[in-house]
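Every protein chain but one is kept in place in this view of the complex.
Labels for the chains are A, B and C, by order of writing; each one numbers its residues from 1.
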Amino acid sequence: MLVRGTGSYVVIALLGTFGVAVGFVGAIGGVMTLVSSLASKREEHHRRAITWVFVMAGGCVLAVTAMEIGLLRDDFSMQYVAANSTRATPVLYKIATLWGALEGSLLLWVFVLSVYVTAVSISFRRRIEDRLVAWALLTMLVVCVFFLGLLVGPADPFGTLSIAPIDGDGLNPLLRNHPLMAIHPVMLYLGYVGFTVPFGFAVAALVTGRLGEGWLVLTRIWTLIAWVSLTVGILLGAWWSYEVLGWGGYWAWDPVENASFLPWLTGTAFIHSVIVQERRGMLRVWNLSLLLATFALTIFGTFLTRSGVIDSVHEFSASSLGPLLLSFFALILVVSVALVGWRGDQLRSPGSIDSPLSREGAFLANNLLFTLFAFVVLLGTVFPLIVEAINGDQLAVGRPYFDRMLLPIGVALLLVMGIAPTLTWRSTAGAVLGTRALVPAAIGAATMVLALLFGAEGLGPVMGIGLGGFVIGSSARHLVFAVVRNGWRGITGRSGGGMVAHIGVSLLAFGFIASTSFSEEGEFQMRPGDRGSVAGHQIIFVDIVDEMDGLNRVVRAQIHVEGRGIYSPAITQYPTFGRPIATPSVATSFIDDVYLSLVAIPEEDSDMVVIRVLVEPLVAWMWVGGLVIAGGSLLAIVPGRRHVRADSEEVGV
Amino acid sequence: MKQRHWISWFCIALVSSLALVAASVADDPPATEAERAYEIKATMLCPVCDGQNVLESNAPVAAAIRAQVDELVSEGRSDAEIRAWMARQYGKDVNANPPRTGIGSLIWIVPVFVAVASTGFLVFAFRKWRVGRGSELSDDDVTIVSSLREPT
Amino acid sequence: MKECTQSSSGGAKLTEEQEFLLRSLDDLEKEHSNGDLDDNEYETLRNDYTHRLATLTRSLAGFETPSPSQNSRRYLWWIGVIAVVGIAAGYAVAQSSGLRAPGEPLSGEIDRSPRNRLASAQSLFFANDLEGARGVIEEVLRDAPEMTEALVLSAQIHERMTNPLAAIRQLDQVLESEPKNIDALTLRGWILVRIDEPDVQIEGIRSLDEAISLQPVGFDPYVFRGFVARELENDFILAIEMYEMALDRDPPDAMRAELTRIIEEMSSELQPTAE
Partner (left out) sequence: MTTRNVRTVRFISAAMGLILFGFVVMLATREGGTGTASRSPLIGQLVPAVAGVGLNEATFDVDDFSDSWVLINFFASWCVPCEREHPQLAEWSRRHKKDGVVVSVPFGDTEEDARAFFADHGGDWPVLMDGDAAWAVAFGVLRPPESFLVSPGGIVVAKWQGQITADEVDRVVNDLEAKAADR
């Protein structure tokens, strides 16, 4: 065995350790500076914390750079690299290995967090003397201290091996066969971590007692950025499951998927209800609670994924971080509940609602539904734990439960989403609603008829599709009026962008409904030349390629999908990994996807394969819908930023 | 004008309800053995693979359960019997659907209760909010505000 | 403004509120000119903000709503009603969606599946309740008109109820989709050979022969063919062969005894001729 580990390489690990240490010191320095200057009420000293923030960010950049260098240069003297990378890993996956395992993913978390905190410090540098901003920064820095503390101690990513192996073990094969794996976690973390910023401002508002609407305006853009990243991250994750896992689905109500979904749900509720507070001054406690809950849920999700409390496909190997993360979660809960309890009396809102049939009424309904949705998901996720704690029974909560409970909520959400844009603030007269909702409702009805003509069936699915059409109709109506009045700038701004995002949600809903309700599948035992047919798609098994790729046996079936071309699903037997891993191949189109996967690794020297063929209509529209949602959110962000900047300058003068 | 709206709404309601009736009529419960077996496999979790169901998993134990489900279905066993048999062999947590009785039924009851209770609360809240201050605009208000806004 | 921010927290709060309202008015105008808001909405919102801003500026400290004194007993009553409705609804959902243990009634769609009903029709048929079996099987066929097992059973029922024509029609339907359905071939043959019409009987024999050529595992076709060979064709050798084949296929004891008896009878009749 080749011994290496002295010499230049070990420097990289040292560099990383140094970076983490610098980051940790920077965060602690920032916290101490802010605590002392807040306690002594010397606002002019707040500014010094920014310097510490830069120190922290510098440390984090150093640490991430060191890790990437280690990965790219195959420095197997680093424990993390040896355990998770190999020489043969392609460059893209080497880079992505940073977030492929527990310690590295925390490093990425910390890095993203430091980027956010730095960005906040820079954009608020002129207002840092404001106690609200200082408290917000302090809260964020405390979060930084916690996560950097994890990297310093229990989850040190820069451990070294005294004897460097010649080659590393490599990642779980599932994590290194699709480029989406390189983007999905980053987007997810941008979302997860991004909610730290509004959380900081919410805590600051509670602590300083400045519970008016000022802090909302300050955090608007940050919340939106976090939200859109999380949305995209979740959808990319779903897409990845679809393209890689081989069962043709994209969402399994797995605890870890739920953990990422929960903050999204509360976050979505927040970005809607915040509008009510801005416009009508209502729901202050509610909005603060939503933000606190969103952040608490991100930490809870991290705890679930990294403690081994719940079995899940996506789980990182169980680690000692469980108790620490749980303690941090408990701390957040204590702080949140105590703050709301303490300031609760001052949170009473000055606003009022005149009629349930109004824009704010629709927002309230939306919030009720989203919260319920989140509650059902949370309950479904932790219920087995609760039952086990009570009477030791082992129960499972799976798709039938989530489908049954969430379908009505989802349908109601679509309904509210369609009606809301046709409502006016304060109250809407029935006649006005009758006029405004007429065309959208007609479009909805037409969509239903169209769906029936294309062979859709079932009350739930058809109703969902009709409501999707209704949403598109009312959003488009809103956009058309805006554009007629104001040219192409009509689709920007929060309401324009929001409407675009709603159209995206409808497209996503179409894809989701069609692919879950109307998919067809078949399983064929085939020899070269055999044909099969599923849902009108002819497939011909052309040939089989059985080859060794290094130590791995890869069997590739070449299948001709009529009208689409040749696709080759594969199945690989890794010597280091128990059962074979199937790599599906998908013939995508905007009408339907033909999803091909090999069921089992064929016997050697046999040309007989078992192919599972799934035809899922409209799946592609889910990804298109996601893209539209992201685009809409960006449209909503862009002008918003201009406003805030103008405002802050105005205030600064 | 108004008259025409009523007619249009009536047409839309008619078309929608016809479409929904047609949709629910076209939907049929599982009829063939294969469909029944499919349902059972789709709602049964693979005991070793963390959240994947038996239908989707390619673990050997999932394959074994699939084969046995087919076998038991063709023997004419009822769904409930097959589920109970698998739960006896692999533990209650192979069934993805929580039970309707005992403590497990709370997972159904609690969310529905919360939904009803929070809707009830919201109805109360609406009633309370509605008794808010009157906000009729007076000329005095306008002058104050315009004087405030002038400097900016 | 800065001075205000630095003053007492109550003052800061009011100032912030004022700032916010002013900003909202600006926003509102921008949104209105963007076309995000229509004139009606714009007007209501602007008036509302203006009023709030004016009220605030007048520093009318106590703008709280006089909380309407509520009859607390009525309040509790409402809470009780909501709780009861909630729990009842939850219970209903649990009952309709939750997993059932075996033996629990109302097992949903399972018992209504045609296959299950076919099984109950079969048991009725074997219990000789022909009317009941026919009622069930007709329901099954209405839901699954192509189901071959159901068609065959229905034909069997018709045959037993001496309605051979209907039975033949249904068997032909089966054979159209499954030309090698042994049960259908056997039953068809058996019905045809018992009609007193030489042509029809020949057709029946052909049908039975086809069934036997598929080497069925059941004994029925052999018994029938043997019967035909003995009674219609007087071909004892073939009849014995057929009955022996049937005996190989594990018939019930009563039939076994009967078949053995007939075989012996026929062999003893054959012997003198053979010698």
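Note that in this section a contact is a pair of C-beta atoms (placed from the backbone, for glycine too) under 8 Å apart; a residue touches a chain by one contact, two chains touch by 3 or more.
Computed from a predicted structure; not experimentally measured.
**Q** Kindly state which of the options A:P90, A:P179, A:P323 or A:G487 is in contact with the chain not pictured.
**A** Of the listed residues, the one touching the omitted chain is A:P323.
**Q** For the chain not shown, which residue from A:L92, A:I122 or A:V334 touches it across the whole complex?
**A** A:V334
**Q** Looking at B:S8, B:S24, B:Q68 or B:T119, which makes contact with the chain not pictured?
**A** Candidates B:S8, B:S24, B:Q68 or B:T119; residue touching the omitted chain: B:Q68.
**Q** In the full complex, which residues of subunit A touch the absent chain?
**A** Where subunit A meets the chain not shown: residues 285, 303, 307-311, 318, 322-323, 326, 329-330, 333-334, 337-338, 340-341, 344-348, 382, 385-386, 388-389, 573, 578-579, 603.
**Q** Please identify, in ascending order, the residues of subunit B that touch the omitted chain?
**A** On the subunit B side, contact with the omitted chain comes from 47-48, 59-61, 63-65, 67-68, 70-71, 86, 88-91.
Following the convention adopted for this analysis, only the chains that are shown with their structure count from here on.
**Q** Take each protein chain as a node, join two nodes whenever their chains touch, and name the resulting shape: line, ring, star, complete or other.
**A** Graph shape, chains as nodes and touching pairs as edges: complete.
**Q** Does B-C or A-C have more contacting C-beta pairs?
**A** B-C
**Q** How many angstrom lie between the CA centroids of subunit B and subunit C, rounded to a whole number?
**A** The computed centroid separation for subunit B versus subunit C comes out at 21 Å.
**Q** Give, as an integer number of Å, the spacing between the C-alpha centres of subunit C and subunit A.
**A** Chain centroid spacing, subunit A to subunit C, equals 38 Å.
**Q** Going through subunit A residue by residue, note those that touch at least 2 other chains and give them in order.
**A** Subunit A, residues with two or more chain partners: 352, 400-401.
**Q** Send over the residues of subunit B in touch with two or more other chains.
**A** 95, 97-99, 104, 108, 110-111, 114-115, 132-133, 135, 152, in rising order.
**Q** Show which residues of subunit B lie in contact with subunit C when the two form their complex.
**A** Listed in rising order, the residues of subunit B that touch subunit C are 29-33, 36, 76, 78-81, 83-84, 95, 97-101, 104-105, 108-117, 120-121, 124, 128, 131-133, 135-138, 140-142, 144-145, 148-149, 152.
**Q** Any idea which subunit A residues touch subunit B in the complex?
**A** So the residues of subunit A in touch with subunit B come to 246-249, 252-255, 282, 311-313, 315, 351-356, 361, 364, 368, 371-372, 375-376, 379-380, 383-384, 387, 390-391, 393-401, 405, 431, 434-435, 438, 441-442, 444-445, 448-449, 452, 456-459, 461-463, 466, 579-580, 582, 599-600, 650.
**Q** For subunit C, which residues count as touching subunit A in their complex?
**A** So the residues of subunit C in touch with subunit A come to 1, 5, 9, 12-13, 16-17, 19-20, 23-24, 27, 30-31, 33-38, 40-41, 44-45, 48, 52, 63-65, 93, 97.
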